[in-house]
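First the structure, which I've put down as structure tokens, then a few questions once you've had a look.
Missing here: one protein chain of the complex. Every other protein chain is in place.
So that you can tell them apart, the chains are marked A, B and C in the order they are listed, and the count of residues begins at 1 in each.
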Amino acid sequence: MTSSLTKVLGAAGLAAALSGIIASGPVHAASAEIVLGAIVPSSGPFAEWGRTNTATLQMLEKQVNDAGGVNGAKLRIVILDDATKPAQATNDLRKLAGDDHVLAVAGPLTSSAAEVTFPVANEMKVVATSQASSKPGVAKNNRPWAFRNTIDESVLGRATVPYYKKAFNIKSVAIIFDAKDATAATVGSKIMPGLMKENGIEVLNANDPLSFNTGDLDVSAQVTKIKALNPDGVVVSADYSQAVTVIREMKRQGVIKPVVGSTQLISSAILKAAPEIPIVAPATFYASMPGDKPQTFVKELTPLLHKISGLPAEIEPSMYDANIYEIGSIYIDAIKKAGVTGKPEDLEADRTKIRDYMTKLSGFPGLGGPIAFNQDGDAIKAFYIVQGQNGAWESKVRGCSAPDGKHGC
Amino acid sequence: MSMYYAGILSDIGILLLGALSVYIILATGQLSLGNAGFMGIGAYITSWLTVEAGLPITVALVIAALVSGAIGVAVGFPALRLKGIYLAMATLGFGEVVRSFLLNFAAMGGPEGFHGMHHISTGYIWTWAVSVLVLVMLIEASPIWLEIRAVRDDETAAGLVGLNATEIKVGAFGCGAAVAAIAGGLFAHHHVYIEPGNFSFERSVDLVLAVILGGSTVASGALAGAVMLVILPEYLRFLAEWRFAAFGALLIAMLLVRRQGLLDRALLRFAWRGSRA
Amino acid sequence: MPGAGPGVPKTRSNATPTSPISFWDAFVLIQQLVNGLTLGAVYTLIALSFSLVMGVLGVLNLAIAELFMLGGYFGFAILLARLPLPVALVAGMAGAALVAAIVERIGYQPFRGAPVVTPMLSTLGFSIILQNVATNVWGSDPLQLSDEVLSGRFNIGPASISAIQLVVLSVTVLLVASLAFLVQQTSIGRALRAVAENRDVARLLGVPAGRITLIAFMLSGSLAGAAGVLIGVHYAAITPYIGVEVGLKAIAVMVIGGTTRIWGSLIAGPLIGIVEVMTVAYVGSQIRDFVVYGLMILILLLRPQGLLGSGRGDQSQRV
Partner (left out) sequence: MNTTLPPRLRLDRITKAFGGVHALTDLSLDVMPGQIIGLIGPNGAGKTTTFNVITGAYRASSGTVLLDGQAVTSEPPHKIARAGIMRTFQNIRLFSDMTVWEHLLVAQPHSGLAVRRLLPMRFSNRKTIERAEEVLEFFALGNVRNRPARTLPYGLQRRVEMARAVTARPRLLLLDEPVAGMNHDEAEAIRALVLRLRQGGLSILLIEHDMAFVMNLCDELYVLDFGILIAHGRPAEIRANPAVLDAYLGRAA
């Protein structure tokens, strides 16, 4: 009996000892400190995004503090990992907003996480801005505190498809999408078929949707089916790492047809999958983007990314790094300009000020041009239809997500 | 109480119910790796009832529990033919079939997920969690629990002394499915958004893990397991990217140190005597 | 599926159909069969890996999915160092077998005699560790081979078989045959079968059961590793989470083939591969998993001993 008791104590102790190490309790924002929060997936299938996001925010923190801080106060960004698990993202937000008393939160990254985290942001009355979610309507459903520094995929698609049609003389397409990924499935089953119709492109498998599931190794049957349909182009609606599987299979079966997709495709990994297959997708940022601002950003961030273990040697800053960098910068701008005090007793008022600043924001100098937010909480900013071929992205069309297509970008 | 701890507590409460659903089935010697499927059924039914039919959450949960319980009974009958790991694999298949169904269930969003639910409080979640836990603990003191233990231990002997193993095992499946549905319904209304991916094999395993880590022979083990499983990854945050690797290692270490789980009957008896001495 | 009855795939008018069932259709069918067979080979190897441990020890080793993934990474590391494929294959098998040995010593051996769920969860612990370690070492982005190893292909009309597909198929057959030889003809195989039959009796007969379980785990690991290398090379891209979905499917394949008959997987793998592919091709891709897992449940209920299992399954009730 006593030995089993020791074992119980041992097992309980295992957990308790660990808790002791870090039982430091919440650190309250000192008056000379400005605290922001971020939710990124540093483990799980999107670990790469989360880790580069972390490096980006650390860089921003250092830049701001080196330049004298925010209104004389030191900037601190509390970054929490959500492990690509939506439920953890919600608790991250609760911790950031409730315990760490952050003024605003950057993140979460995925739409699935944003779907459950934004309602919490509303409940706790703190601004949360996603750096990557582009599933339609996610911020819109959670006004007024939810924002996304991304553009709704249907807006982007409206510019992407005409370019794609013109550039490759597309008259027919086949659509394949990841049915398990909410964003990809929405784009693949709703948005793209609609846009194709608007542009007079026939969807050859309109009555026979082709899908696969996140994590599937083999999409050969789907690709063979596409091959048999013999379309002019292929719509691949999937996260880049899944899209790699599809594009590799297309190459293997000799389906060398131009691919079009959503922002989910943008990554350097996808360019390596099949250099001979042209890929068209919208992006708000890409590493080789011309301009002083983006180039300085890339030049400063790239060496930092190289220090992180486990990332590919040739890694470049991603669109989501740019997005979260902009989110952080917007928050800091808001704190500076909207009279945010950063004092604990003003927390509620400060958060509201940041929200109101975001709502009214116009012409904020982002990396790729001015940024504002529309009524749905999504970004009004410039975007680029980029074409990836032979290992590099090349910008083809500059667009704007403003309702009229130009004002504000 | 901080919102963060409230969130953590809500997660524990939901996981506790999910773990109890596994516990009830496991008590009869049946290992279910498909309870996330029942959670999914519960989550979708409850959400439909509150959002589309406008029913109050409690009524919706009860209806979902009944429907899921009936499905559990329907699953329980064929499950009688299977034992041990084979049953586990069949239930795994069941969970995947449910998830696959939900992905294709366009009426409630399919892969796009479903929203519109109202947020529920931590207190409401725990009212359910504590009620079900107390109910299970009361049943543990009842004659039927002796029968359940007998069936788990030696089904043939149990039959020969007059116990209806079929009724007990199928009944347990039904009850487990009903409790899982409640867990699912609460999950849906805690997060106010659901998608089929929420109810994957991974979650089924989490539920089993909570039961085994906490102790699979007493209902309070499910509570201990749920607390550990939710708190541990939070405590391990200081390890940064090694957090989950450490979590896996701790899981193995805990099984090595105490394979019967943190709590068992002998320990509770010991503690009970200790507290009276 | 309106307009897409079974056997008559929708084809484009510009695809030169001359008769209701055109040559084009036939080639598509052939191509799909090849696709199904390749996928089936993958399933066979991983399912065999599961069933070695399951059949001999009655334990579901959930870390196998990650051994598969690790095998892939080991193989890639070798290929990226410009060494030939056979070296990569051996490295993948050896690496995965080594990790499998660790899993056996820490995750299985101490839990002998515990309920089946306990070692299953401890192997799950390993699976979590391996996924996260792989993420920390290689990143979560797909690791890709820049130019395809063995990029040759054979064309039969519009259908094409790549050289690597042939390699996958033939190496699978070779591995299964070697396993068959090992299990049926060698003393290790006899010992394995003895332990599978009855561990205690085997021990009384002087079989070193502890060492045999270690061998079973390592054999199983090396099969998973081989599958990882082959698949990695075939699809030319791997991630730390590559084993999750395919692992679950392989469990289904093992069940359908029968857990006690190692050879069951040899039939069930290609069968499920082809069923999946044909479901996608002629019914609808969205119901594929529904079909596969539904089939698994059906088999469990109707033929618990698996498609090939003979007589009573080892799980039938005895009084």
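In this section, a residue touches a chain if its C-beta (ideal position, glycine included) is under 8 Å from a C-beta of that chain, and two chains touch if they have at least 3 such contacts.
Bear in mind that the values here come from a model prediction, so they are computed numbers and not experimental data.
Across B:130, B:160 or B:271, the single residue that touches the chain missing here is B:160.
The hidden chain makes contact, of the residues B:6, B:144, B:239 or B:257, with B:144. For chain B, the residues touching the chain absent from view are 138-139, 141-144, 146-147, 149-150, 153-154, 156-166, 217, 265.
The rule we apply is simple: only the chains that are shown with their structure count from here on.
If touching chains are joined by edges, the resulting network of the protein chains shown connects every chain directly with every other. Between chain A and chain B, the centres computed from C-alpha atoms are 33 Å apart.
Residues of chain B in contact with at least two other chains: 103, 241, 243-244.
Across the assembly, chain A contributes 43-44, 47, 179, 310 as residues in contact with two or more other chains. Across the complex, chain B is touched by residues 1, 4-5, 7-8, 10-12, 14-15, 18-19, 21-22, 26, 42-44, 47, 51, 80-81, 83, 86-88, 90-91, 94-95, 97-99, 112, 115-116, 119-120, 123-124, 135, 141, 179-182, 185-186, 189, 310 of chain A. Contact residues on chain A toward chain C in their complex (touch as defined above): 43-48, 179, 204-205, 207-218, 220-222, 224-225, 227-230, 241, 244-245, 248-249, 252-254, 267, 269, 272-273, 309-312. In the complex of the two chains, the chain C residues touching chain A come out as 1-4, 9-12, 14-15, 24, 28, 31-32, 35-36, 38-39, 42, 132, 135-144, 146, 148, 158, 160, 162, 231, 235-237, 239-242, 244-246, 276-278, 280-281, 284-286, 289.
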